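One protein chain omitted, others in place.
Moving on, here comes chain A:
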Amino acid sequence: MPVLQINTNIRKENFTEKFNSNLVDVFAQTLNKPKEFCVLHVLADQLLTFAGTSEPCAYVILMSIGQLGVEENKKHSKAIMDELEKIGIPPNRMYIVFNDSHPSQSISSKLSNLPEWAQKEKVKIDVSKTKPEKFRVEFDEKEWNFLKQKLSLTRYFTPLKDVPKFDYGFDPEYAKELIDYWNTKFDWKSQVDFLNKYPQFRVNINDTILHYVHYVTNPSAEKKVNLLLLDGWPGSFFGFYKMIDFIDQNYKDTSYNIIVPSIPGYGYSNPLNKKSSPLEASLIFNSLMEFLCGENVKYYVHGEDWGSIIATILTQLFPQRISGIHITLPLVSETGLKNLICLLFTPIFPSYFLTDKEMRLNYSVRYPLRNKIWTLWDEFGYFHLQSTRPDTIGHGLTDSPVGLMAFILEKYSFWSFNKKEQISGRKDGGLNNFDKNYLLTIITMYWMSNSITSSMRFYANAIQMMLNFRNSNLDFLNLPTPKNVPVSVQTYINEIFVIPKRVIETKYANLVRYNIFENGGHFASFQNPENTTKDFIEFIMQIELNVEV
């Protein structure tokens, strides 16, 4: 429905049929729309003044579905102004109003706006002034003693006797066991050495301190690939160490340039006193990659939890930088009747909606809809509270080590195992399946960096970001990912939400790989480093080979 309306004070006679026909050709061509649909509406002989005088002037409205935008409009303006100048209307006495029929703007044109917007919003790093500093985790004796002092004064509450352990949350008796271990046997000093296994740096970008691990495997190998590993909450940068180990030892033919940043406000990316959302994280992470590897860098992203969401946003904002993303928690668009129907009816007609792989794992039978709704209620209290009042709960977790531990380790329990079979009623809630030292290292890191409140504010900021962008053309959360960026999804069966392939495909336009595994949960590379790494590297090889051919 392209419409060109010209309001002008010059005489109607100027608009001959030949001129009009030509004008329509021009605007159809610049809009790239068929002439058959174009409408030209001329209101000549109008009482119109410009800058106070009634010399020839015009007020033009160009209406179109899509094909409008900052750069495009310049092109349209020139074309129209050139034509109108021929009949005596000077370009400097002309306004053109561009009317994009917003609700029906095509998805592809909305998507195409994003990279342009991203280039403008990009965090620009002044290479001359910005210098990353080497960073090492320090063993601070004073802080360690302070922590132990707090641990010795821990006060517990009485557990419920007539419910299975862990049904009401983290069991206090098991908490006491862990606290005693933490206080008497846990060797934080050795863990600090472990944390320093891979080289780390900190850099100040735009007043934000960003911490990252930077390690290059097999530097002498010819083939070079850049990897960005992103985790979320309550994760840690060293959760990827086993993944890095595995890559280093098993893929000798390629030199992987691995960067693992900590989200601003998490861990050693300093607790923030500024607002920071997944959008800011994507912008700053991409800038970091461009800074470290060059402006035309191309890299693969592996993302878990928030990392999956940040990876998804990266494909939309910087499609020219991303070679591919490998994620565990796909972000599914909330709007979409098709998706809703799929999610509701999958348990009833599984064979229609699910792939063979999903069917084999009995996914729909194991997770009927009623369970999903209860899971949503049972497991998302933390999300609800962190998205609305993060500071309020943060205080207790900042001041109490057992509070911090119970809150975080509950997630490592509930998100890694099957509730009925592996958690409920168990003394340890399934956590004995993990290395105690490893778990306590995560908690101690959150404690020492005093970053728990800052990390929880991310949720509130993310929700605000979603609501802000929903109302603009930059609603990237509801837009699909670009067709030219390959996506691989790897899910473990105990992930918080296992999403059917069909639904994922509506958002991830170029889903080249979808794998669902047993015996694992949300913390993919923490719980299953080998399997996760293999899937990631195989995906990369798949893409690299295609590119070469």
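Definition applied: a residue touches a chain if its C-beta (ideal position, glycine included) is under 8 Å from a C-beta of that chain, and two chains touch if they have at least 3 such contacts; residues count from 1.
Note that in this section contacts and distances are computed from a predicted model.
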### Task
Report the protein name recorded by UniProt for the chain absent from the figure; options are "AP-3 complex subunit beta", "Epoxide hydrolase", "thiamine diphosphokinase" or "Metallochaperone Sco1".
"Epoxide hydrolase"
### Identified contact with the non-displayed chain, of A:K75, A:K224, A:K252 or A:K274
A:K274
### Task
May I ask which residue of A:F98, A:W144, A:F345 or A:Y382 touches the chain that does not appear here?
A:Y382
### Task
Identify the residue among A:T217, A:T453, A:T491 or A:T533 that touches the chain left out of the display.
A:T453
#### Entry: Which of A:V127, A:V163 or A:I341 contacts the chain that the document leaves out
A:V163
## Note on the structure
By the document's definition of touch, the residue of A:P172, A:G430 or A:P500 touching the omitted chain is A:P172
### Query
Which residue numbers on chain A touch the omitted chain?
146, 149-150, 153-163, 168-172, 175, 271-275, 377-382, 384-407, 410, 450, 453-454, 457, 460
